[in-house]
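The complex appears here minus one protein chain, its other protein chains still in place.
A and B label the chains in the order they appear, each numbered from 1.
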Amino acid sequence: MAKKNKPIDAQKIHTTTYWKLVWIHFKKHKAGKFGFYTLLFMALCGIFADFLAPVHPQARDSLAILAPAQLPHFFDSKGFSLRPFVYGIKTKRDPITLRPIATLDKSKRVYLQFFSHGFKYTLLGIPLDVHLITGENGQKIHFLGTDEFGRDLFSRLLYATKTSLSIGVLGVLTAFVLALIIGGISGYFGGIIDYLIQRFTEIIRVIPVIPLYMGLAAAFPKDWSSSKIYFAITIILGLIGWPTLSRRIRSQFLSLKNEDYVLAATVAGASSYRIISRHLLPSFISYIIIDLVISFPYMILSETALSFIGLGLRPPVLSWGVLLQSAQRIEVIVHSPLLLFAPAFCIFVAILSFVIIGDALRDAADPYKTHY
Amino acid sequence: MKPILEIKDLKVYYQLSKGFFQKSKQTIKAVNKVSLNIPKGQTIGLVGESGCGKTTLGRTILNLVQPTSGQIYFYKDQEKIDLTSLEAKKWKTLRKHIQMIFQDPYTSLNPRMTIRDIIAEPLVNLKIYPKKEINDKVEEIATRCNLHLSHLSRFPHTFSGGQRQRVAIARALILKPDFIVCDEPVSALDVSTQADILNLLTEFKLDFDLTYLFIGHDLSVVAYISDVIAVMYKGRLVETGPTDQIFTTPKHPYTQLLLSSVPAIDQRNLIQDQEITIFERNDLTLGEKSCPFLPRCPYGETICLNQEPELIPISSERFVACHLFSSSQFDQSTIAQPEERPHATTLSH
Partner (left out) sequence: MNRDQNPTLLQVKNLTVCFRAHGGTILAVNDLSFDLNKNQILGIVGESGSGKSVTMQNILGILPKNGIVDPNSQIKFNSSRYGEIDLLKLKPKEKKWFKLRGSEIGIIFQEPSAVLSPIYKIFAYFKEVIDLHLPGKSKTEIEQMAADMLAKVGIPNPSQCLAQYPFELSGGMKQRVLIALTLVTRPKLIIADEPTTALDVTVQAQILRLLKKLQQEFELSIIFISHNLGVIRQIADQVLVMYLGEAMELGLTEDVINRPLHPYTSLLVKAIPHFKSKGNPLVTMPGSIPNPLERPTGCPFHPRCPFVLNDVCSKQHPAFINYENGRKSRCFYLEKHKSRGVPVETHFRN
């Protein structure tokens, strides 16, 4: 109601394209925006993992085994400090079990340095060694603690985010390309082709997923490099995911094929190619994008599950599933539960964000509704 | 008068298969042996109620539906082309000559395309003009259809039904075709907009020397714009003739029923009859050869059950498919003249 007095530029409103209209409606959906920015944040964390990680993810800090989280402070009993700091780690041995126990040493302040030097990495081919935050004088700091080898959880989480999210994207894209070809041909041509393809799809769908995963993953030669395994997992995910998506694409094609404007295009002399590219695809892309967004969580969960049971990615490649897999030990759960909960929380947040975005997109996907 | 389109014994049957393993299949006879000649330069009105097959007939002419049997001949200059056996490649050139205007202006325009692109589509597809000239042609036809040039960059969802239908007309006319099938082009519009569109269609017919097949269910609208009327019932043509003759002396019992059912605006013609029970003979089982109107017909005889009435001429311009005019079972001397028969209230406007 407050916008009543804004002069409406009719021409501008009437010439906005479909995607702009969808974006305008999407922005109004508060939860959707939240989900979107959360995912964006996670993606950026993953992309700039090298820059953001204070310590190398594989570096073992023998002085900090299963260390607790070193959270940054600005003041404590000694007073206020403009420069944030973390408490140091001191290690004692338990007299009975001889197990090293790491605790926070509140007497020792380790100040944080910004844009300082750390371990080397390459970004777009340029060798760099600047990091956002490191400990002063090259001291290792662990915001979320360490694992049983002294490896920093925070840094590992950043790299795991990059891998898990990218596998989700690639898996969905693979499934989508397969589903588009198979479902598209099935829906557009109909008849016997459709019949045969649908029966084939049903056979594929009937195969139980976990044994299939296990079979395929176990077939990887042991000497494959981690990147080869990475791509192989992506392809497996795509191969498992295409049937559901292809069904949706096929039904969209079938229903759109008989729309009046498609018939009108035929009457106007359009070739099959033009009908598909100019008339069918743009309309159904909007529905399919929602399906794709909903598929992401399944892909991420699939990769996590595979890696969790040890059949997917393996160390030194880092993903949320791999982190969860390494956290499957009683001493971890008892002494450093963060090793389990931190990756689980990341998974939870990522999936929730995708689902919320999918909901918001679904609401926004029909911007031509007149709201009287 | 030279014909531009000749439909001969056209049949469009749909098979409803009952499943992969069942033998019995139900056939829907959407168009059941229709023959019709459309003279060049005239408007033929095809009228009938729901399920009579008029839309299917229109779409079959445009090759959107495949006929089961029969022929459709199109006369282009001196050439006689059989549309039913034409290969897909040759159809593209034919689109220049035969076009269609669809019924629902809300679904016949692609919502993702601008008005300019929608109107330009036929030109782009058929590559008749070079790219630079296409825009001029679009603006020319859009102006003739009373569309503002500023509207050309807009999207369809911002327009009213009448404006959208103008866009559809501009799209159909941009190729300057010879023959247009108008599939209920004004049925979805308000009365005031309807008049506008009808005027536009009439104007274009004169300016571009067009021939129309005007399909509709509103008799007054069809009668206003058509020179000749063809009445369809359950897939068959039951009567054809010049508009005023059909309206003043309808011959087929269905035509008479149809005309007497139109709510007139100048008198109360409908509610005089106090008979409200549905007149339908449920005891009859119709065979393949029965007249489809028999259950509702006040004159039915045994011959109507066993033999299909053919569309026969009863004068130079009038054709009727009814045994009343062809069979000796009906004693010609004792049948009342059409004007005196029950339900034969004619419309006098």
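The criterion applied here is as follows: a residue touches a chain if its C-beta (ideal position, glycine included) is under 8 Å from a C-beta of that chain, and two chains touch if they have at least 3 such contacts.
Quick caveat, the model's predicted, so the values are computed rather than measured.
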Touch with the omitted chain, as defined above, among B:11, B:157 or B:217: B:217
Sole contact to the chain not displayed, among B:16, B:88 or B:265: B:265
On chain B, residues whose C-beta touches the chain left out of the figure: 49-50, 160, 162-163, 190-196, 198-199, 202-203, 217-221, 223-226, 243-244, 247, 257-258, 260-266, 268-271, 273-278, 280, 282, 349
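Operating definition for what follows: only the chains that are shown with their structure count from here on.
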Touching residues on chain B, where the partner in the complex is chain A: 59, 62, 64, 92, 95-96, 99-100, 102-104, 107-114, 121-122, 125-126, 150-151, 153-155, 157-158, 168, 171
Contact footprint of chain B on chain A as seen in their complex: 11, 13-18, 259-261, 263-271, 274, 278-279, 282-283, 368
